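Complex shown without one protein chain; remaining protein chains in place.
Chain lettering (A and B) follows the sequence in which the chains are written, and residue indices restart at 1 in each chain.
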Amino acid sequence: MIKLEKKEIAVSLRGITKKFGKVVANNDVNLDVYKGEILSLLGENGSGKTTLMNMLSGIYFPDEGQIIVNGKEAVIKSPRDAFELGIGMVHQHFKLIDVFTATQNIILGLDGKLNIKGAKKEIQRICDKYGFDINLDKKIYDMSVSEKQTVEIVKVLYRGANILVLDEPTAVLTPQETEKLFKVMRNMKSDGKSIIIITHKLHEVEAISDRVAVLRQGEYIDDMITSETNAQEMTDMMVGHAVTLNIDRPEPKNSNKRIEVKNLTVLDEEGVTKLKDVSFEVNSGEVLGIAGISGCGQKELLKAIAGLEKVESGSITYIHKDGRTEELLGLKPRQISELGVKLSFVPEDRLGMGLVGNMNLADNMMLRSYRKGKSRFFTDKKTPRTLAENIVEKLQVVTPSIDTPVRKLSGGNVQKILVGREIASGPKVLMTAYAVRGLDINSSYTIYDLINKQKEKGTAVIFVGEDLDVLIELCDRILVLCDGEVSGIVEGRNADKNELGMMMTSNHNTSKGGVTV
Amino acid sequence: MLDLVAFIPRAVQQGIPLLFGSTGETITEKSGNLNLGIPGVMYVGAISGVIGAFFYEQGAGADNMNAFLAILIPLMCSLLGSLLMGLLYCFLTVTLRSNQNVTGLAMTTFGIGFGNFFGGSLIKLAGADVPSISLSATSAYFSHTLPGASSTGWFGKIFLSYGFLAYAAIIISLIAAYVLRHTRTGLHLRAVGENPATADAAGINVTRYKYVSTCLGCMIAGLGGLYYVMDYACGVWSNDAFGDRGWLAIALVIFTIWKPDLGIFSSILFGGLYILYLYLPSGMDHAEYKELYKMIPYVVTLVVLVITSMRNKRENQPPKSLGTNYFREER
Partner (left out) sequence: MSFHVSKRSDITTSKAWIIRIIAIVAALVVCGIVTTICTGDNPISIFTTIFQGAFGSQRKTFITLQYVAILLIISLALTPAFKMQFWNIGGEGQVLMGGLASAACMITLADKVPNAVVIILMIISSILAGAIWGLIPALFKALWNTNETLSTLMMNYIATQLVAYFVIVWEVPKGSGKIGIINQDSNVGWLINVAGNKYLLSIIVAVVITIGMFIYLKYTKHGYEISVVGESQNTARYVGINVEKVIIRTMILSGAICGIAGLLLVGGVNHTITTTISDGQGFTGVMVSWLAKFNPITMIFTSLLIIFMDRGASEISTAFELNQSFADILTGIILFFIIGCEFFIRYQISFVKANGKEEA
């Protein structure tokens, strides 16, 4: 571990181990954080970054190890203990009360007489000092994601935190918003605060942090001064070995237009535009990638095609092999399948939408097939069992049996079951949302293979992804969404990562109700 | 025509037990606990007070009773009885994380059984000819009206003619409304009911808030039972007389969109609806219409329930975590 001689240590983690059941989330992790530095905590999904930080902020209690704050051993059993030690964390999922105002949320949990006016003055002072811009009387449910994040950060500062943990803060932000965030982070740093930023984006590590510490599979690997390292070195440490993504990409064969989306516009319940005038087409035998910052309309687009989203205007046309066309807009999922349109959808929310966590593998297979079978009244239990057994065998799903509830399986296995079921029906269109999120490398490749096989069979695949490298290697064409609008469609084979990044953010009318942070 | 000067005091007297009940349930629900045991709690609150009063009356003799003790003993007994019920509910739902609906229903079964059992036993102990016990001496202290109730005409009748518990009910609901809206405790309690995980992360002791608010809620609701026996029913306990007022109190919480101060007005309105059948003309031969009129408060509640759900306004929704238990390490 690097020792910074001139600097004072703010927090020191010693030999931290945390297990959840049989899963070891952190194993003997040692980490120092200095005063007045920005430390990046780098690691892949599931490498234990968030768990480690949750122990610092009192959400979890370590099974083993010590936490030393300002030279004294500290016992952090609750978030409150953490505040009292000057540690504050901004979680990835915001912990805010929707029906409260910004001010109410910021002062929540503190003692003393309630003095909203006084509190507002103090909050305003903090905002001015570091350059935050928020309306303190606005209710959370009226706020944009970045406004919510601002409230979270101010909340932590208001509690006098000197050590701030930010868990993937940029995942939900536009580049402009990210830049603003980085600016306030630098302001805080120069004020002597220590900031730990959890991320897996290398360019952010380079842009903001002084030092970077890497975790892999729950273990601490090493730390480096950011200016003395480079992306390749960091990647190698993060993944364990030098990786070059090598995803197959067969050439599309006999491509025919399969789905044509024209001028699709979708509003959400509150009337905010989620998709605006989106037009594109997907061909059989090709993988169309969809890139974009999270929350810029990918989810709504897939749901609209699947018949799960109310569409304001536009059209979604399905073209049969023989040239007949069907209009899918306004149809329910069941009506779509009754038309003979074989559409499969692997949603982002695997256990909340794609599968039922409390049901076993076989019953989850039935979700798609239960209406079939000889009897009108009774379900056919046999076919789904056979299907489940097939999937377990073919995709090497690790499970005690097909009678195990799927919630007990690991993320990769859950995804194999879901994808396995969705392709079992021989779809003509396959839509996947973040199909490899949270999966280890091996499982990810299994999924890429399955997608490619579908492609070779002539299925039109729509692949919503977040990792640009994967999109570039896997997809034939990549459609880039920005704030609900198509900012361009590029050929996968000669796509450039930087260009895609620009397109994801280059939409000129980005201002949705004033950018904050 | 409806005689308002006679009608309003009766409506108020009907409304007060509901007000206690709904204030108590509102505070409870604000913490995210849907306590369907309130009907049972109100029975327990009532019978506990009756037991205390009974033994004091028997022990001291109706003539030698001390006004202070005559009020204090039943009051304390009642509070204690409902507190124990509250603790039971919290132990099961907060500590043991049992299903709130089932626990509440079991508490109602138990509480009503408890009330009727001890009521019945006291009736036997008293050896009365009628199936009820009369605690008129204690009741006299409870139903003592404010000075000027009878000398100030209609004003006195409408505003001054109630026992102290009626005023206590109104004051408690005003305090509850103030605390919920303007104090830190209220802010924290609402946070717990809306999103316990967030409250927990903010350093609020979710368990403590749930326990305290639910127990306090039960104690307040129990006073509704006590008021009913000691004041409204003039100290006469008879089994099952309290009826379904507890359920009505729960319904009233929705009617008041979780605002205790609105409860004052609405409970009196409900009290009025509850006894409206006595005032509506049904003709000499049609006693049966009265039974239909008794339906009014329930139909009104149902209509209000449906209308509020149709309007679906953000501010008027129940606490978001209502009916669910919180476990920090759920993952």
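Assume a residue touches a chain if its C-beta (ideal position, glycine included) is under 8 Å from a C-beta of that chain, and two chains touch if they have at least 3 such contacts.
Bear in mind the structure is a predicted one, so any value in this text is a computation, not a measurement.
Student: What are the shown chains in contact with the chain that isn't displayed?
Tutor: Across all of the complex, the chain we cannot see touches A, B.
Student: Looking at the whole complex, which of B:V5, B:L96, B:I171 or B:L278 touches the chain that is not displayed?
Tutor: Only one listed residue reaches the unshown chain, and that is B:L96.
Student: In the full complex, which of B:S48, B:S213, B:T301 or B:S321 touches the chain missing from this view?
Tutor: Hidden-chain contact among the options goes to B:T301.
Student: Consider the whole complex, including the chain that is not shown, and state which of A:V151, A:L215, A:M237 or A:M366 touches that chain.
Tutor: Considering all chains, including the one not shown, the answer is A:M366.
Student: Since one chain has been left out of the picture, which residues of subunit B touch it in the full complex?
Tutor: 34, 36, 88, 91-92, 95-99, 101-103, 105-117, 119-121, 124, 239, 244, 247, 250-251, 254, 287-289, 291-292, 294-295, 298-299, 301-302, 305-306, 309-310, 312, 318, 327, 329-330
Student: Across the whole complex, list the residues on subunit A that are touched by the chain not included here.
Tutor: 21, 61-64, 306-308, 332-334, 337, 345, 347, 349, 352-359, 363, 366-368, 370-371, 376-379, 381, 408
Please note the rule applied: only the chains that are shown with their structure count from here on.
Student: What whole-number Å value describes the gap between the mean CA coordinates of subunit A and subunit B?
Tutor: Their C-alpha centroids are separated by 48 Å.
Student: State the interface residues of subunit A toward subunit B in the complex, per the touch definition above.
Tutor: 20, 59-60, 78-80, 83, 91, 95-100, 104, 107-114, 141
Student: Could you please specify the touching residues of subunit B with respect to subunit A in the complex?
Tutor: 182-184, 187-188, 190-191, 194-195, 197-204, 314-315, 320, 328-329, 331
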